[in-house]
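One protein chain is absent from this view; the other protein chains keep their places.
Our next item is subunit A:
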Amino acid sequence: MAKRIDVSDLNIYYGNFLAVENVTVSIEPRSITALIGPSGCGKSTFLRSLNRMHEVIPGARVEGKVVMDGQDLYAPDVDPVDVRQHIGMVFQRPNPFPTMSIYDNVAAGIRLNNKKMKRADLDTLVERSLRGANLWNEVKDRLDRPGAGLSGGQQQRLCIARAIAIEPDVLLMDEPCSALDPISTLAIEDLMTELKERFTIVIVTHNMQQAARVSEQTGFFNLSGVGQPGRLIEFNSTEKIFSNPDEKATEDYISGRFG
């Protein structure tokens, strides 16, 4: 079930380094929200703070609130492991588990958590997830082969299948197409459009056309200088951002007059 996320006054730190400052934003359910901005401005950092992956890094911490349907994800009694079961993530580089077959990779969310499930149900789930990720037809005859033996684009779709197999409420994608050819990219974009019926999707991308094509909302991050924290400069509907943004910096970045 898709859920909305409200972020307020979020400061994100690496040790003493303030990487992202004062983000307040609402992410709508059943839609795609794109985050754009120059390299190093904190898009990945922000994205990872939404499912508490940020704190995996030693010394990394967060101040502020991230509220998903009324539940503060950073409340003291919330287990980050639970949060991650509800907010899935796809990484920039495809990272299937090398020791597992294609089938096991998709089933990893179930198997690794020792959830009991009947074989037939698991089969159905794997098929549904692989179909969801547009990969079923390519791999249905070799589900028992290693996941690392697929092409890069197929591996990325395998990772998407793995992420949606745990039925998260929200799906975070960090530059999911940056290593892919245009055809795989298109396949993944189509996929996102299908998936947004069921999930809330947040995607980081360097590809303006991609942001314009797939997303309903766009957030533009920027930083004023090296060593300065990144900020969310503008958050608006994608249409507005790409036609008539409120901020000069956004317009400069989008039209390539940046820096």
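The criterion applied here is as follows: contacts are C-beta pairs under 8 Å (C-beta built on N, C-alpha and C of every residue); 3 or more make two chains touch, one makes a residue touch a chain; residues count from 1.
Rule of thumb we're sticking to: contacts and distances are computed from a predicted model.
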Chain excluded from display, named as in UniProt, from "Tetrathionate reductase subunit B", "Phosphate transport system permease protein PstA", "Succinate dehydrogenase" or "Nitrogenase protein alpha chain": "Phosphate transport system permease protein PstA"
Hidden-chain contact residue, picked from the options A:I5, A:A163 or A:I233: A:A163
Which of A:S26, A:T99, A:T193 or A:S255 contacts the chain that the document leaves out: A:T99
Candidate in contact with the missing chain, chosen from A:N11, A:S31 or A:Q85: A:Q85
Missing-partner contacts on subunit A, residue numbers: 51, 53, 56, 58, 81-86, 88-89, 91, 93, 95-99, 108-109, 111-114, 145-146, 148-150, 159, 162-163, 166
